[in-house]
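All protein chains but one are shown at their positions in the complex.
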Amino acid sequence: MRRPCPPPRAAIAALICALSLVAGCGDDDTATSRADDGTITVAAASDLRFAFEELGGLFTTETGVEVTFSFGSSGQLREQIINGAPFDLFAAANVEFVDAVIDAGRGDADTRANYAIGRIVLWSPPGVDLPTSIEELSGPRHRRIAIANPTHAPYGLAAEQALQTAGVLDAVRDRLVFGENISDTLRIAQSGNADVGIVALSLVITSDDPYVLLDEDLHEPLRQALVVTSTGTRGDDARRFAAFLASPTGREVMVRYGFALPGEELPV
Amino acid sequence: MQDWYPLWLSLRVATTATLIAASLGVGFAYLLAKGRFRGRGLLEAVVTLPIVLPPTVLGYYLLTTLGVNSPIGRAWEDLTGSPLVFTIPAAVIAASVSALPFVVRTARAALEEVDPRLEAVARIAGHPEWRVAASVTLPAARRGITAGIALGFARALGDFGATVMVAGNIPGRTQTLPIAVFDAVQAGDQATARTGSLLLAGVAVVALLVVTQTASRRA
Partner (left out) sequence: MTALTVDATITAGTFTVTAAFEAGTGVTALFGPSGSGKSVTLAAIAGLLRPTTGVIRIGDQTVADPREGVHVRTQDRRIGMVFQHAALLPHRSPLDNVALAAPGPSRSARRARATEWLERVGASHLATSPTRTLSGGEQQRIALARSLVADPSVLLLDEPFSALDGPTRIQLRDLVAALVADQGLTAVLVTHDLADITDLADRVVRYTPGRTHDTIDAGPGGLDLHRLERGLEE
């Protein structure tokens, strides 16, 4: 049978929707069409959520520049920035992903800076016994263990390394549940879908929940780096944010959330 | 809920995406149901792909296909002055692609059910193929087609994985309602998460009801 032509109604409908597509985003703020109106967008690893939200408020009070945060796994943010995401600053949970952004020509190498060192902890939801050490995870009591996805979340990679160093990775491998990023991982544990999670210290330190800090020798140090990814007025404001992060005010906030600062002693 | 932007954005994005998925989807469904042509198997595979891929993988492929390093992304940037990714049109594309397979599969099944004798009669009467489609085939299949479009809308409204990859989680700009709910959960904001989820479910149910009621009333 001859191939039929698509009905003309479909063609008309396609035309209408193409127009409405254009119309529907008429009032959309796209990246470079944004006015330089004293707002910056920061892509930040999920472990920074609470610390940066506090910092953001303080920064705005001091400078008048508004900050919008987009939290996610460092790997996903890296992919997005390399492919054109219009963030002004990228604060990752490691150094490699920041270097990848710089190598792809999307970040200003002059602004690359280490700003924090992260720590991981064991955390259990209420009602579940918190293990006293990482070795205990190989026992039968903890049926599901949540960690962040090691391929794109540095905190997940650190968790995996810690399990490996402690000699229990093979025993627990089929009990692992992956979160998309480190705060997703905490959510999985909080909702009871896992008995225990290896999560970022910075996400649980300000709550009253008990946790067990994992020894930093168990994994590669979680050195966190940032880079400014835009230019012009926004780039300038982004640099101000990076500077604020390194200022005494900024450092005080970061320490309160359990981060160690580069060049200083790690907190206990 | 203090911020109504995600809901408003989701409604705009889902409606536009459904229009796109519906017109492309019904067209593809018709080709697949009625046509015999060389690339048929390939078209079928391509159209089914978004269902088969995990949403974040789909989002990743969209990101590399539409991003600043791609031909499409560069062309868009030349035309409009800014990148395609991380804009509302990108969210519309992600939602359209996710919704498309639902429209195609449901519409195709409905089109294949149409009594071939009705179409034969129209052909014997001398009507060209497009008129056979317009006056016999599509009207006869309208309930299935409508159902497919309704499913597509629900899918477009609820898309998360693909949208967040290619349009990003930028509050006040590209943060659709599903993304806002996820973000609220991660921030420990249960109240917002609950409200947002109820709104999403409510809108989807209302839309489905409206569509299926009008379809059956016309019958």
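By written order: A and B. Residues from 1 in each chain.
Please note the rule applied: contacts are C-beta pairs under 8 Å (C-beta built on N, C-alpha and C of every residue); 3 or more make two chains touch, one makes a residue touch a chain.
Bear in mind the structure is a predicted one, so any value in this text is a computation, not a measurement.
Visitor: Give the residue, chosen from B:Leu42, B:Leu79 or B:Ile124, that touches the chain omitted from the document.
Guide: B:Ile124
Visitor: Just checking the interface: what residues of chain B touch the absent partner chain?
Guide: Contacting residues on chain B, toward the hidden partner: 115, 117-118, 120-129, 135-136, 139.
As a convention for this text, only the chains that are shown with their structure count from here on.
Visitor: Between chain A and chain B, what's the gap in Å when you average each chain's C-alpha atoms?
Guide: 30
Visitor: Going by the contact rule at the top, pick out the chain B residues touching chain A in the complex.
Guide: Interface residues on chain B, with respect to chain A: 12-13, 15-16, 19-20, 22-24, 26-27, 30-31, 34-37, 56, 60, 63-64, 66-70, 73, 80-89, 92, 129-130, 132-134, 138, 164-165, 168-173, 183, 185-187.
Visitor: Where on chain A is chain B touching in the complex?
Guide: 1-11, 13-14, 16-18, 20-21, 24-25, 28-33, 41, 46, 49, 68-72, 76, 79-80, 82-86, 180-181, 183-184, 187
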